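Only one protein chain is missing; all other protein chains are in place.
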Amino acid sequence: MIMGLAIFFTILSIIVSYRVVIGPTITDRLIGADTIGIFMSLVMLMIALEYDLALLVDIVLAYAVLLFIDMLIYAKYFEHGELYK
Amino acid sequence: MNKLMKKIMISVVLTGVAFALYQNFSLMPEYQGLNEGLSNYIIKSGLNDTGSLNLITAVLYDYRAFDSLGESTVIFGAVSGIVLILSRKMLPVSSKGLSFIVKRALGIMTPFIALFGFYVITHGHLTPGGGFQGGVILAAISIIFSIVYGSAFDYRRYSPQTKTLFETGGALTFLGLGLAGILMEGAFLQNLGFLTAETGTLISAGSIPYINIGVGFKVGAGLAIIFYSMIQKTFEEDF
Amino acid sequence: MAVLEIILVIFLVFSALMAVYFDEELISIIFLSIFSLVLTALYLLHKAADVALAEAVIGAGLNTAIFMSAISQIRHGDSD
């Protein structure tokens, strides 16, 4: 069940990467990358549960934090055209 | 006179380095072959030697702590070069930032991100992570400040002088623990035995948590300096 | 377990190819962050927790921040 969900989310993120490849504007690609990030962090959570190791869950939290900061950096760049403002 | 003082100081420092190197080389064990010796030895008796549950941290900050010192010196060199090339005086700071929603929500979330960074740093000998990874999470706080609230906020809260202070303080912590290893245990960066407590608790594993804290502050402040120097605006008048 | 590994490796190769394929730097950066993400999941699948945390922190946080600041330095002025 858990591994099945992990495979399911991985296949879903491969399907979403179609939108990242083909998306007409840059916003499409960013939203696709955000979706892939959240799906793959769910995959990491499933792997941590499958191995029953509590310390692997920390990595998912660290990845979620840094994915959020990534998205803020992209948004800042597209809003102002530079990162300094 | 000035040149003479410089030469004397350089020779004193070089003598100290030679002494540390001689101490280390005299303690080296015999080579036992690649398959037999090292990895099996570390897996078998790493916990007894260092008291650290995470064997990778044990290798990084106890067995191979001298390499980690070299790596943090590399980061120090990179920071120095980037600041030397890219930093400019009399900067116009800006405080536009992102929208109000993001500012208000990150005001709530940022302390927890800092807490998570400190958790990763201080639990380096118990869970995966350690100084470098937690330091990058701490540097993300400075990135958040200059991205979300504008670079004026980052400049006011953590000015480059404060960041430099943190970085040199981390490096000096590392070096000071190494010198304490010479004084008390007989070798550079030897694990301090009298700090060891029960295995699995937070303050255990000798000097490894303190080295982790030093490396964490050093890496976090160094990467924050790199990011702050790299996003600066270039003036058209400069060219 | 093996099925998940095969799918992840295929995804890894795909994102690496796409990062090379596009001409525009921004799309390449997006695909590089996806690449490091999949690599983190692969490291986790092989129980390499420490390497996975380092890869997540460096690949997701640091690389994107440094690359985006470099791009904002390069393209400043002609982006508007």
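Order of writing sets the labels: A, B and C. Residues in every chain begin at 1.
Simple rule for what comes next: a contact is a pair of C-beta atoms (placed from the backbone, for glycine too) under 8 Å apart; a residue touches a chain by one contact, two chains touch by 3 or more.
Going forward, contacts and distances are computed from a predicted model.
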Protein that the absent chain corresponds to, by UniProt name, given "(Fe-S)-binding protein", "Cytochrome aa3 subunit 2", "Multicomponent Na+:H+ antiporter subunit G" or "Dihydroxyacetone kinase subunit DhaL": "Multicomponent Na+:H+ antiporter subunit G"
For the chain not depicted, the shown chains it touches: A, B
Subunit A, residues in touch with the chain not shown (by the definition above): 1-2, 5, 8-9, 12, 15-16, 18-19, 24-28, 30-32, 34-35, 38-39, 41-42, 45-46, 49, 54, 57-58, 60-61, 64-65, 67-68, 71-72, 74-76, 78-79
Absent chain, residues of subunit B that touch it: 98-102, 105, 109
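Methods note: only the chains that are shown with their structure count from here on.
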Gap in Å, rounded to a whole number, between the CA centres of subunit C and subunit B: 25
Where subunit A and subunit C are represented by their mean Cα positions, the distance between them in whole Å: 10
Between subunit A and subunit B, centroid-to-centroid distance (C-alpha), Å: 28
Residues of subunit C engaged with two or more neighbouring chains: 49, 52-53, 57, 61, 65, 69, 72, 76
Numbers and ranges of subunit B residues touching at least 2 other chains: 120, 128-129, 133, 137, 140, 143, 231, 233
Subunit B to subunit A touching residues, read off their complex: 94, 96-98, 102, 113, 116, 120, 127-129, 133, 137, 140, 143-144, 146-148, 150-151, 231-233
Subunit B-touching residues of subunit A, taken from the complex the two chains share: 55-56, 58-59, 61-62, 65-66, 69, 72-73, 75-76, 79-80, 82-85
Residues of subunit C defined as touching subunit B within the complex: 49-50, 52-54, 57-58, 61-62, 65-66, 69-70, 72-73, 76-77
